[in-house]
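All protein chains of the complex are present and in place, except for one that has been dropped.
Here the chain labels run A, B, C and D in written order, and each chain numbers its own residues starting at 1.
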Amino acid sequence: MQTFFIGFFGLAAIVFAVAVFRTSSMMRSALALLFSQTALGALFLALQAEFLGVLQIMMMATEMSIMAIFMVMFMMDPGGLGGMDMSHQKRLSMIAGLGAVMLVSAIAAYTRWQELASLSQAAAADEQIRHLGRELLGRSMLVFETAGITILTAMIATTAVAVKVPAENASHES
Amino acid sequence: MNPDLLLALITGAALFGIGLYGVLSQTNLVMLMMGIELILAGALVNLVAFWRFLHADSYAGQMFVLIVMTVMALEMAVGFAVALARFRARGSVEMEEAQELKG
Amino acid sequence: MIHVARQGRWQGMGRLLLRATARDLRALVVPGPDVAAASGLELAAAGLRLAATPRHANLLLLVGELPGTLGDAALVLYAQMMRPRVCLLLGSAAPAALPISARAELSQTGLLEGVERLRECLSTQAYQKRVDTFSAPILSPSDSSQEENSDAAGDSGHHQMEHGDEGDGGMSFMSMVKVTKDLPRSPDGLPMDRIEVPFGPVFPGLPGGLSLTFTLDGDSVAQVKSETLRTTCLRTPQAGFLPDALLQAVCALDPLTPVSYRLLALRALTALGAPAQTPGAHGDVALLERERTVSHLGWLALLGRQIGFAWLQRRALRLQLACLRSEMADFPTLGKTLRRFDKQVRRNPLLRARLSGLGVIAPQAGLRGPVARACGLSTDARTGDPAYLDLAFEPRRGEGSDALQRLYLRLDELHQSVALVAAVLSRQRPVEHVSPAGRQPELSDGEAMASVETPRGEARLQLMSSGGRITAVEIDTPSRALLGQLPSLLRQQELGDALTCVCSLDLSPWDSAT
Amino acid sequence: MSALQQYAILLGLAIGAIGVAASLYAFSRAVGSTLAEPGKNVPAASGRLCREPAWARYHAHYLGYALLFLAFDMEMAYMYPWAVVFKEEGLVALLDMGVFLAILFLGLLYGWSQGALRRH
Partner (left out) sequence: MSVLIIVLGLLAGAYAVALLEDRLTRGSFAPAAPLLAAAALLARESIVTRKPDRLLFETAPVLLLIAALLAAAVLPLSPTLIVADLATGGLFINAALAYVLVALLMAGWGPDGAYAMVGGWRFLGQVIAYSMLIVMPITAVAIRAESLLTTAIVGSQEGWWNMFYQPLGFLLFFIASLAVCFLPPFDRPSAEGELAAGVEAEYTGARLAILRLGRMVLVVSLAAATSVFFLGGWLGPWLPPWVWSALKVLAVAALMLLAGYYLPRVREEHLLAWCWKLGIPLALLNIFIVGVMVLAGL
C-alpha cells in the first residue's frame, strides 16, 4: 500500500508540476503548483512523516494562494485569454531540465542506499512530533533561533522593499 | 534496493528537473519563482525520503525539512517584495525587459 | 408557458420536485424590494424569499411602473434566471417581450393572489417536452463577429509569440512595459487594470432603479458613473396637462414617497387657483410626517440589507409596514416601539464602527434634507410652513457629516415625526387620505410654485398655466444634487464602503430621473 | 488502526464526497437538460449585460499584509512541536519560544511602523 501511495502521489505531484508551465492561465498555473505541493504533502504522509506532511499541505495552501494573487497582479494576461507564450530559450531549458532529471535519477538508482541506512522503522506519528519538539529545544535550538532571525530579516526586507515609498522618492528612483 | 526510496527520489528528481526548466525558460519573475519553489519541493522530497529510509531516528532530518519550508516561504515573500518594487518602478516584472532597461 | 418551463422528462421524482419548486419561490424584485415595501407589499407573508441575483431566483416580480432602462433590465434578468421560472406583474405595464405568467393589482391581496396562481402554474407546467428559447433584441450581442473571433483565439490558443533565444530585447513580443506605461496608477503606485462593473439598476444593496457603474481598481472604486432613470411621465403633452393628469404624473414620479409628491402637486395647483384639496394645514403635516417615518424606516431596511445586518433589515421592514398600514389615529402608539428600536440600533458597536468616518460631506450650499441637516445645516422647507411653526417645529441637526450622523439624524427624525403626528391628533382628526378631485378644477393663468419637504429633502414644483391647462412643468428634486456628489465622495473607497456611502445618502433614483 | 489506514479512510471520504456531488449532478441532468438561450450565460451584473471578461490584473489592496503573512506564517511550523513537549521541557521551552516569538513580533511591529498594516 505504501508503495502504491508513494507512486500515486509522486506521479500526481509531477503531473501538476508539469501543468504549472503548460497553461497560459495564471490562476491555473498557481493552483497547479498548489496541488503539486499538496500531493507532495500526501507523499510525506505515505512516507510516515505525518507532521511534515500535514504541515506541507497546510502551509502551501495559503502560500500558493498568495502566489496566485501576485501572479494575477503582475502578469500581462492573467486569464490566459490571449493564449500568449511567456517563455524563452525553451529548447535549452528542456535539455537542461531533462539532463538534470537523468543525472539525479541515475545517482539515486546507483547509490547503494542500504549501506547508509541506520534504521528502517519510523516512530509513531505522535512520538515523532515529540522528538521533533525535543530536537527543536535541544540540539537544534540554535538553528531554530536562527530561523527566527531569518524570518525577522525577511519581514523587514519585505516591508522595506515593498511598502510604498512616498511619491517624491519614487520619481528619482527610476 | 528499496523501491519506495527510489520512487521518492525519482519524484524529487523529476520535480527538480521541471523546476529547472521553469527557471531557465520563464521570462517573468513570478513564474521564475514558481520554478524555484519546485526545485525546493524536490529537495524536500529527498530530505523526507532520506529521513524515512536512512535515518528514521534522527530528527535533525525533519528539522532540516522545516528549515527548507521556511526558506520556501521567505523566498516567496522577498521575491514578491522585489517584484512589487520593480513593478511599481517599471511597470513590468519581465526579466528580459529588466536587462533591456539596464543597458 | 414555453418560456417558463424547463425542458425535461417526467420522472418518478418529477411530481415531488415540481411541488418543491412551487413552494420554494425566490423572488427578484424589479425595481427593488424598497419599492415593493413602499407600496405596502409584504413579500415574506406571501412566502417569498428575496434572491440577490437572477441566478438564485425563480420568480421575477415586477412592481409598478418600469421606465425604459428598468424594462430592459427586467428582460436581461429574466433571461439570466434558471428555468423553471415565472414572472409576476403587479401593476400596469411591462416590456412587451417579457412573458408574464400572472398579473395582479398592486396590493397585498393582489400579491397573494398572483403568487397562488404562480404556484399552480409551476406545480403543473414546470416541465415540458418542448420549450422555446426566450429572446429579446437587447439580449443578442451587438458585435457578434468580434466575439466569435476572440472565441476562436481563446480555443486554438496559441499566437505563439516566439522570439529569439538570445533575448535580444527585440520588440517581437508584446512588451509589458508598454502595456502598463499609460495605465492610471493607484495611490500606491501600481499600474493595474481596471474593470467596469455595473452596480444597479437592480442591485441588492442599492435602491431599486439606481444605476451606477464603478470602475474598480482591485476592490476600490476609481471612478463612478451614474445613469439616471428616464421617465416620460413629466413630459408635457402638446396641449398641456389637465390638472388631474398633472396630479397623476407627479404622483407616478416617485413610488417611494407618493404622498409627498401628491401634496406638492396639489399645493402647486392650489396656488394656480384650483380649489384646495389637501386635508388642511395640519392634515398635511400628519400625512407628510407619517410618510417620513415610512421612508426613513425603508432606508434603514435597505441599509440593513446593504451592510448585511439581517436584524436591522427585518426589524425596519416590519416597522415600516406597520407604520404604512396603521390608521392615522393609532400611528402615535408606534412611538414606543420605535424608541426601543432606536435604542437597539444605537447600541450596536459594530454598526458605529462600520458607519463612522464614511462618506463625509462638507456642509455646503445646495445640500438638502437629512444629508444637509446631519452636517449641521438647518435647511428645511418645513421651517417656512405655518402649520409646522404652529406645532413649534424645530429641525433636528447633527454635528458630524459622516454616514453615522446621517443614521442618527434619521433616527431622531423618526421620533420627531411621531411626536408631530401626535401633536396634530391632539388638535384635530386629520383626514386619512388625500381626497381625489371630483371634477376638473378651473385654473387661472400664470405661474405658481410650491415646495414640500419630502423625506429626502425639499422638492420644488413650478407650473405655468394658460387656458386651464398646464403648459410647462419644472420640478426640482433633492436627489439630483446629491448624485453629483458621488464621484468625489467615492473615489478610492473600498467597494463595500463606497456602497455604504451611496446608501447613506438615501438617493432616490426616481426623483432624480430625467 | 495504522496511520496509513487512517489516511486511506480520509481519502475514501474525499472520494465519497466527489461521488455524492457527481450523483447529484447526474440526478439533476436526468430531470432535464439546460436550454441555451441568448444572454443566459453572461455573468449576472444586476440587470445589465456585461460581456467583457472580468479577468484582469487585479489589485489586491491588502498586499502588505499578504507579504507579512508569508513570513509570519512560518512560525506555526515551529510552534506545534514545541507545544506538545512544552510541559516536559518546562521553563527552557517557555524562554526559548518566548525569544523566538519576540523576534517575530518585532518584525510585525516593524511592518506596522512602516505602514505595511494598512490598505494600500
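Please note the rule applied: contacts are C-beta pairs under 8 Å (C-beta built on N, C-alpha and C of every residue); 3 or more make two chains touch, one makes a residue touch a chain.
These numbers were taken from a predicted model, which means no experiment stands behind them.
K.L.:
Among the chains present in the display, which ones are touched by the chain that isn't there?
P.N.:
Over the full assembly, the chain not pictured touches A, C, D.
K.L.:
Could you pull out which residues of chain A are in touch with the chain that's been left out?
P.N.:
25, 27-28, 31, 34, 41, 50-51, 54-55, 57-58, 61-62, 65-66, 68-69, 79, 81, 124-126, 128-129
K.L.:
Which chain C residues touch the hidden chain?
P.N.:
6, 16-18, 20-21, 23-24, 44, 49, 52-53, 55-56, 58, 82-84, 126, 151, 154, 195, 197, 203-205, 216, 218-219, 304-312, 314, 348, 350-351, 353-354, 494-497, 499
K.L.:
Contact with the hidden chain only, please: which chain D residues?
P.N.:
On the chain D side, contact with the omitted chain comes from 1, 3, 6-7, 9-10, 13-14, 16-18, 20-21, 24-25, 27-28, 31-32, 34-35, 40-46, 50-51, 53-55, 58, 60-62, 65-66, 68-69, 72-73, 76, 79-80, 83-88, 90-91, 93-94, 97-98, 101, 105, 108, 112, 117-119.
Keep in mind that, in the parts below, only the chains that are shown with their structure count from here on.
K.L.:
By the contact definition above, name the pair with the higher C-beta contact count: C-D or B-D.
P.N.:
Answer to which pair has more contacts is C-D.
K.L.:
How many angstrom lie between the centres of chain B and chain D, each centre taken as the mean Cα position?
P.N.:
The answer is 21 Å.
K.L.:
So, what's the distance in Å between the C-alpha centres of chain C and chain B?
P.N.:
Roughly 54 Å separates the two chain centres.
K.L.:
Pull out every residue in chain D that's touching 2 or more other chains.
P.N.:
56-60, 63, 66-67, 70-71, 73-74, 77-78, 120
K.L.:
Mind pulling the chain C residues that touch 2 or more other chains?
P.N.:
Residue numbers touching two or more other chains: 167, 176, 179, 188-190, 192.
K.L.:
Can you tell me which positions in chain A touch chain D when the two form their complex?
P.N.:
Contacts found on chain A: 1-2, 5, 42, 45-46, 48, 50-51, 55, 59, 62-63, 66, 69-70, 72-76, 78-79, 81, 124-125, 129-130, 132-137, 141, 144-145, 147-149, 151-152, 154-156, 158-160, 162-164.
K.L.:
Using the touch rule from the top, collect the residues of chain D that touch chain A in their complex.
P.N.:
Going by the criterion above, the answer is residues 3-4, 7-8, 53, 55-60, 63-64, 66-78, 80-86, 89, 92-93, 96, 99-100, 103-104, 106-108, 110-111, 114-116, 120.
K.L.:
Spell out the residues on chain B that touch chain A in their complex, using ranges where they run on.
P.N.:
1-31, 33-35, 37-38, 41, 44-45, 48-49, 51-60, 62-63, 65-67, 69-70, 72-74, 76-78, 80-85, 87-90, 93, 96
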